[in-house]
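Entry: subunit A
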Amino acid sequence: MASLAATFGRGAMTNGWTDVANADVVLVMGGNPAENHPVGFRFVMEAKRKRKAKIVCVDPRFTRTAAVSDCYVPIRSGTDIAFLGGIIHYSLRKGLYQANYVRQHTNASFLINEGFGFDNGHFSGWDEAKNSYDKSTWQYELDANGHAKLDPTLEHPRSVFQLMKKHYSRYTPEKVAEICGCTAEEFTKAAAIICTAAAEDKSGTVLYALGWTQHSFAVQLIHAAAMVQLLMGNIGMPGGGVNAQRGHANIQGATDMGTWNTLPGYLKIPRANMASLDDYLKANTPKALRPNSLNYWGNTPKFMTSLLKGYYGDNATKENGFGYQWIPKAGETENYGWGYMFERMLDGKIDGLISFGMNPVANGPNTTKMLAALSKLKWMIVAENFETETSAFWNAKKLAEKYYPATGEPSTIATEVFLLPASCFAEKDGTFVNSSRWLQWKDAALDPPGDAKRDQEIIGQLYTRVRKLYEKEGGKAAEPLMNMQWNYATPLSPSLIEVAREVNGRDLTTGKQLNGFGELKDDGTTLCGNWIYSGSWTEAGNNMARRGQDDPTGLGLYPNYSWSWPANRRILYNRASSDVDGKPWDETRAPLRYRNARWVGDTPDYKADAKPDAYGSFIMLPEGVAKFFAADLVEGPFPEHYEPVESPVENALHSSVNANPMAKIFHAPMDKLGTSKDFPYVGITYRLTEHFHYWTKNTKGSSELQTNFFVEIPDGLAKEKSIKNGDPVRLSTARGHVDGPALVTKRFRGLQVGGKTVYQVGVPIHWGFVGRVKGPLINNLTASVYDPNSGTPEYKGFLVNLEKI
Partner candidate 1 sequence: MQTVAKLIDTSLCIGCKACEVACQEWNDQEFTLGTFGGTYQTKPELEHNFWNLIKFNEYETDGQLSWLMMKYQCMHCQDAGCMKACPAPGAIVRLDNGTVDFNHDNCIGCGYCITGCPFDVPRLSPTTKKVYKCTLCSDRTAVGLEPACIKTCPTNCLTFGTRTDLLRKAEDRAVELQADGSTHAGVYNPQGVGGTNVIYVLKDASNPESYGLPKDPTIPWTVSLWKGPVKLLGSVIFLGGILGTFFHYIRFGPKLEEEHPDD
Partner candidate 2 sequence: MIDRFNIKERFIHWMVAICFIYAALSGLAMWSRHLFWIATVLGGGETVRALHPWGGIIFALALGFMFRNWASQMKLDSDDKVWLKMSHRYAMNDEAGVPPSGKYNAGQKMLFWMQSAFTLLLFLSGMILWFPEIMPRTLRLGAVLVHPLAAIGSIGGIILHIYMSAFAVPGSLRAMTRGFVTPGWAKAHHRKWFQQTTKIEDERAR
């Protein structure tokens, strides 16, 4: 999501499930929606059925999605940037891009500072000693007002457009074939279909998921897709966009509410150098880079102040910086992300872990490391529906010794564990935010079973009790704890309705619910728990529970069904669906029309009454336009093909810089990396349609559909190794191994890469050492190697060996 935020301004699916039905071309890559989002995939099938949309599926495996696609191209895991770079090259060389869109709605015309370049694997500014980039050459050339200079003709050699053309000139179809392992013909066939969306009245969508995010260059990869979509003029268009298919019911909402480095609404976590609220706002409120940039993040002071009022209520005053000092601050360069968290845990720097429904032993990379890290904890609190591998980590020796020979006996593990029975979805009310950013309210159908409690009660009890201890005994730094507003009617179990109203925000002078974030103020007179959700629960009531069936645009936007952030906008960047004069690119498919000096249709991603040419169309970016060139990303402003950290071949573009130079690789004793000598095959992990993550191994239905773990093997490799369907095999990496029956298939093809056949072997996730059905945890295999921007581990494309056992 870091990538989409950098490119377009918001880190979320641009369009939405229902909108996919408007597509003419569907590129499915880095995802397998037919299996993992079958109901979302219905809109792909609708596009295919009703619009004759062409589906292109690019995947290492011939998946169920591939089975219904019009064009399937197999590629080696982790070569997606090469493929997409090839599409960029193909489109530019053949002139198959939407020229007006590119000129009007992107930074293609922006000029970049002198000295920017790319040479043999590194962008300019590389400091080998520090292993980092000096980004000064990556910046826009600015005029006296601090605005970026442009060349609307796109001819200037330092224009983004020309730099892009140059950068991707190396990505010829032959090069793509050499890197990816497909044939040049397969590539060009796919490229030709994808580029049909360059026509102004055609749109194409990109659907991706963890097949893209789980790489050491994931953010760059998604940026590459965004570039393709900008070239095709597909952003802001119905049936267009770059659509992240998120994998958990409220992963979007949980992220909207903040992770280690963000506060609710994607406000950044304060850093230690930002001593006061003013310092913080100065550092985090961007300045417009063009005179016509709406630069909506310029409103950061309103968002932040209102959030602080939500947190600290009456304790937040203008005088005390609205309680800013109580918010914890990270060091300027510190990272508390997943990989770092477990590294610090392993180092014994963490006493306690509180987990609400998360299972790091199963889903963190290198299970052996996860187990070792958890056993360094003094205490752990786990709230769950079922016993998980994490809550039972201390028993791994007994439950799965063959996979974890080094793990200790329970008697040697001093961690105190509280396993709390929590409620499941049916027993809770509240909101889930789906991938389309729709906030959907649900009601509780029944009470939790036995003594299980609702999560809000567990949190309420813990918070209140810790506070009571401080009241009674005193203790360190009681202020942040005591000043946090917890004044709910029932503080031991806050009503989620009350919380939802607080999240929407209210005017503190009138006491009325806010209608939207446009009403937020930076003087402490408004309160709002998450500015992007403002408008979800207004004086009109709970908009998230709306069930209106009308669809006035006919584009599947359903404006009165539930509520979508931001401002009930269904298609992000929808202003870009028309040209600079407000004429829709496609009259039959306009989400927005400028009529009688107002924009009508979807909620405009623009000032509602502004003239078409008043502002740039990407209001969340200081540029006011979308970015081909994104200097925010750490490894370069343009995506470049790097091999996975564990790769069977040399980088065919620059063998001296094989992998992403900025990839974060951890080096704890169990963090070993393998070479292709010992581990000659490429391993990938994936979900199956029959199961959901590590949960459904507890349910009867899914366990029946797919009871057994298996190792999916190309028939060519199986023949070489004389492995037959069902034979027990072992898949191993430098970190660990998994055992299971072989599933020999034609759907995995040996790929010709650099003159040799590279075989890929796949394992489904879903199993573990507790549950109704059991099997190995596939993260025994994976490495502590992370994307430097997003901090996501490289679960796709690692080196494995395969043996018959």
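As a selection rule, all candidates are chains of the complex that A comes from, given by their letters.
Convention: contacts are C-beta pairs under 8 Å (C-beta built on N, C-alpha and C of every residue); 3 or more make two chains touch, one makes a residue touch a chain; residues count from 1.
Since the structure is predicted, the reported quantities are computational estimates derived from the model, not experimental observations.
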Candidate from this complex that touches subunit A, chosen among 1 or 2: 1
In the complex with candidate 1, residue positions of subunit A that touch it: 34-35, 38-39, 41-42, 45-46, 49, 52, 62, 64-68, 688-690, 700-708, 710, 725-726, 741, 743-747, 773
